[in-house]
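First up is the structure itself, then whatever we jot down about it.
Shown here: the complex without one of its protein chains, the others still in place.
Order as written gives the chain letters A, B and C; numbering starts at 1 within each chain.
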Amino acid sequence: MSWTRKLLRVDLSKGTCTSEALNMDWAKDYLGQRGLASKYLSEEVDPKCDPLGAENKLIMATGPLTGTMASTAGRYSVITKGPLTGAIACSNSGGYFGAELKFAGWDMVIFEGKSDKPVYLVIQNDKAELCDGSHIWGKSAWETDDILHATYQDPQMRIACIGRTAEAGCLYAAVINDKHRAAGRSGVGTVMASKNLKAVAVRGTQGIGNIDNVDAFFESTDAGKAVLAENAVTGQGLPAFGTQVLMNVINGVGGLPAHNMRDVGFAGAENISAEAMAEPRTSDGKPNLTTNGACFGCTIACGRISTVDKTHFSVKDKPQYHGASGGLEYEAAWALGADTGVDDLDALTYVNFLCNEDGFDPISYGSTLAAAMEMFEDGVITTKDTGGIELKFGSAEAFVAATELLVTGEGFGKDLGLGSKRLCEKYGRPELSMSVKGQEFPAYDPRGIQGIGLNYATSNRGACHLRGYTVASEVLGIPVKTEQTDTDGKPELVKAFQDATALVDSAGLCIFTTFAWGMDNIAPQIDAACEGDWSVDNCLEAGERIWNMERLFNQAAGFTADDDKLPKRLLEEAIKSGPTEGQVNRLGEMLPKYYEIRGWSPEGEPTAETRQRLSL
Amino acid sequence: MQKSLNIDPGKCTGCLQCEMACSYEHTGTFNPSRSYIKVFTFHHEGRFAPYTCTQCEEAWCQRACPVDAISVDMATGAKVIADDKCVGCKVCTIACPFGTVNYSQSTGKVVKCDLCGGDPQCASACPTDAITYVDADWTGYDKMMASASKSLPSAEVTA
Amino acid sequence: MQHIIIGAGPAGVVAAETLRKADPEANITIIGDEPEPPYSRMAIPYYLINNIDESGSYLRDPEAHYSNQNIELVQQRVNKVDAAAKQVTLADGSRRAYDKLLIATGSRPISPPIPGLDLPQVSSCWTLADARAIIQRAESGSNVVLIGAGFIGCIILEALVRRGVKLSVVEMGNRMVPRMLDENAGGLLKQWCIDKGIDVHTSCSVESISAADNDQVDVSLSDGGKLSAALVISATGVKPNTELLDGTGIEIDQGIKVNRQMQTSNADIYAAGDVAQGVDFSTGNFEVQAIQPTATDHGRIAALNMAGQGSEHHGTLNMNVLDTLGLISCSFGLWMGVDGGEQAELFNADEFQYINLQFEGDHLIGASSVGKTQHIGVLRGLIESKIHLGDWKQRLMENPTLIMDAYIGCTQELGYS
Partner (left out) sequence: MKIVIEFYASLMKYLPPGGRRFRRDIKVDEGLKLKQLIEQYNISDEEAHIVLVNGHFVALESREDHVLVEDDVVSIWPPVAGG
């Protein structure tokens, strides 16, 4: 069965930890992780609640495959109502934390209420306890990790925590685990901070032994690993170049937004690309990229581990940044780099370290900073607001200085922590926020790549590439190439990707496997591990059910079809140059069809028939 | 030809498939905390180093065992613990200068790498060939022994 | 060539095996005075909790091992060593000649000068015979007083508690196992024992034991307290069995003095194990260690030299590992540190976790820990190999739990730095 069938309920108001049986009826419909935790959230939390109030809950959830030997099966998600968007939020992370939670015997932890003083949760197998966290409040995520490891004297303890950015109220703060893996988006770290919960430290030594069909499990997971190894993307491309290989691709096809999406195409892209990361630096002869690293159980190992040039201005007096750490991934490199016009690889790597050290989402941050830069250029924001920083596109110095303010929420850092929507509203230029439902865009321009625009507009957690990564097909030809500037067939593509992703997330697997795996590779692994019938069809239906459930949560929270929209800039300002010159996103051509194939009304609401079909 | 585990830390990505395979082989569960091979993460250096018993000639553990519970598997050269003889006194855990014999509180016995009887599951599970099971005269083995011997505490020098 | 080994403990048995390997033709005889086949005292606690039967304590399979190796086992007491004649005299009056002789007679419990220690309700805990006596008297619900919370005392705590006795421990030192653990660690063990329902008296001694009604004894403590007990176990340390060499002229100090070849002042007589005063790795001094790993090292080196294969003893590291009711502690080398050295320490009393590392320059010279079972042997490796820790010294100062990382980091090419 491979669920532990047990969840831990932590009442932060009362300071209690209680073990509770997992609702297996729900597990059979929603599998685990994203799906199952969203079900719990939907059942237990008023969708209209204040995301940062005591009535919101925060769930850390694993999938049934998490902690097994299936490739990439180490993932967990943080599920809550997000403060950046007000929508349901689910942020997925790798590293080792999720598997450890499972080894301790828990499928998920539900945090409810709010502690009146800083606390952290320590889980050692069956034993769970809230402890006074006043000594770690105010510490970075890295310091917190070190302190808790020293306290429990166990190098194998795994820690998920928030940094100072969350404490300072930044609305896109992340939960950092294992020092450089993040449940990054939608401000799930901010919710954790609002509950006065600083960290969760887990040590599990019970293991997972209850695989439903062991022979079928090893057969299907071994076969899956062979497919990953033989696939050019997952077997060679990702381990060698990581996600950053996309920088030149997306720039090359006219899909790389720059300068707050005012432009498409960034001349400095190649300086911050995977190819540049692998190049020896002139200063010390070493490349930015030190090695590739895997998350728990992952046989792909796409993670970048990098170092900053010790003599670079950003770190030269800061030896704590002279070692290796989690390096640039594509989305971060785009948001921190192309969108702000900064092509200084060392500066980006340093700021990326800060994203991990203090826990904030580089996508939302980079985009927010880019919006601020555009307003600075327009004279709406001045050095009076920024505390003297010349917030110009392309200035690495300004970029580094602004980030250091954001970390602790000092001065202009407080404004930057609002996210682009609130920042742009504050300075009277709401149209300059490149966001959907309040969450900033990732690294693909919806004008140059049409389908991803529809996905952004309909993504349940606000703009997000990871809800339905149609770029795989539209640009990368996976599984088949579709024309990036066409809208035909895109609603179908978006729906298929969204539903499949929801299922993959809910299993505890990494979405990157789908560059090589189809549902016919994935379903047998789930089916072997779990009781119940997890055929391809049932898996896809569960994915669709999860998507619709998230939609219903948002609907109840007050979202309507009017929120399925893109900023005017992307619908009206045509791309000025390059291979996609003249393009705007044609959302209007795609959205009605999308609603239709989803079985939603023209107002974007799942019909009674659809809800019934999906048992919702 | 006797074989030995050859470990190349440069190829390790830290995925822990080896730990899961080892623990599954020996306990029937995916449980890295009970794996006999451990991957150490060197965050600062950006390195991962799998580490387990080298089945060293000196057999410090075997010599220290007060009840003859550790013997050499003649087929593989592995120093193997006989569970029915081990009383759990832990003397071998402090005698092994490589730190690769550990006490298991759940079983009350000590545990160490036994080369899975000649089919080491860690090597089979490793996706990057960071762990391979190769002929003992392979140069990698020498390299591994050399690195081990750099630190090999020697109670005596044989003339 | 006739080798005689007096003493059938680990030192003697390992010596015999090493001799056999080194010299397939030699005659090898082990003479031991206990009635059982050679066994290990380390196993006694596990015998006491019925985890093993007596045979589980045997050093080797008594049926086959010695005969297969052509090692003669003689169960008798040796009354005399005639070094001039190169003969030993057994209790039955017979004599045996040797070319090389190994004294591996071990040690025996100290009898502190406490009135009443000779009462039948008082036992030491050293031999299998002692263990049988303890089993007989330590019945569930009965009161038992353990004198001495040293290593031997502590390893039988679990056995006694599991037998369901009401246990009191009286230790003269200010903490438990004072000769193996520092105040933090020894204090943790004390708290652990108290939490498990044991009545622990530290900085306290037994003044007298006197017979009382119902086969019980009264135990008077130095703090004025009085305990009633069905059984008193005396475990206040051991001393080397050197008497056999009295009058031979062989030099004896705390134990039998040996050189780095484990040779006594008589060229044909060697000594090994608890009885020998061998080289301590950490101090370079000649000291009695009385621990199992040292006994086997001694036995092996003595045997190599007896067989004419020059082998020099560079010293054994004093080290101990202890399981006190499931709380595992260990110490290595100069765990108390040295003048001018530095130490790194993490102490979490709530979690019963402790680690302490002692450095001299960038070498590790000693260590102790509580609550750790993983990779602890590497502390021996780090100390005995005298590894220059370099950058790792500072990292260990900040987080002393990274001992395995330090070891691997120092011995393998990790490339980037």
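Here is the rule we go by: contacts are C-beta pairs under 8 Å (C-beta built on N, C-alpha and C of every residue); 3 or more make two chains touch, one makes a residue touch a chain.
Keep in mind that what you see is a predicted model, and the values were worked out from it rather than measured.
Student: The chain left out touches which of the shown chains?
Tutor: Counted over the whole complex, the chain not pictured touches A.
Student: So one chain is hidden, and I want to know which residue out of A:204, A:417 or A:578 touches that hidden chain in the complete assembly.
Tutor: Of the listed residues, the one touching the omitted chain is A:578.
Student: Would you mind spotting which of A:471, A:523, A:546 or A:614 touches the chain that isn't drawn?
Tutor: A:471
Student: Looking at A:105, A:224, A:254 or A:268, which residue reaches the missing chain?
Tutor: For the chain that is not drawn, the touching residue is A:254.
Student: Given that one chain is not shown, which residue among A:30, A:120, A:266 or A:330 touches it?
Tutor: A:330
Student: Have a look at A:192, A:274 or A:590 and name the one touching the chain we're not showing.
Tutor: Reading the full complex, the residue touching the unseen chain is A:274.
Student: With the missing chain put back, one of A:76, A:96 or A:241 would touch it. Which one?
Tutor: Checking the options A:76, A:96 or A:241, the one contacting the hidden chain is A:241.
Student: Tell me which stretches of chain A touch the chain missing from the display.
Tutor: Considering the whole complex, chain A reaches the absent chain at 231-233, 236-238, 240-246, 248-249, 252-254, 270, 274-276, 279, 302, 329-331, 465-466, 469, 471-472, 475-478, 481, 483-484, 511-512, 515, 578-580.
Here, only the chains that are shown with their structure count from here on.
Student: Weigh A-C against A-B on C-beta contact pairs and write down the one with more.
Tutor: Here the pair linked by more C-beta pairs in contact is A-B.
Student: How many angstrom lie between the CA centroids of chain B and chain C, rounded to a whole number?
Tutor: 27
Student: Centroid from C-alpha atoms only, then distance chain A to chain C, rounded to Å. What do you get?
Tutor: So the centre of chain A lies 57 Å away from the centre of chain C.
Student: Could you grab the centroid distance between chain A and chain B? Build each centroid from C-alpha atoms only and quote it in angstrom.
Tutor: About 38 Å separates the centre of chain A from that of chain B.
Student: Multi-chain contacts in chain C: which residues touch at least two other chains?
Tutor: Within chain C, the residues that touch at least two other chains are 404-405, 416.
Student: At which residue positions does chain B touch at least two other chains?
Tutor: 44-47
Student: Touching residues of chain C toward chain A in the complex: what are they?
Tutor: 346, 348, 351, 353-355, 371-372, 398-399, 401-402, 404-405, 416
Student: Would you tell me which residues of chain C are touching chain B in their complex?
Tutor: 10, 14, 40-43, 45-46, 51-52, 56-61, 65, 281, 292-293, 296-297, 300-301, 304, 309-317, 319-321, 323, 326, 328, 330, 332, 373-385, 387, 403-405, 407-417
Student: In the complex formed with chain C, which residues of chain B make contact?
Tutor: 9-10, 38, 40, 42, 44-47, 49, 51, 60, 63-64, 66-68, 85, 87-105, 108, 147-148, 150-159
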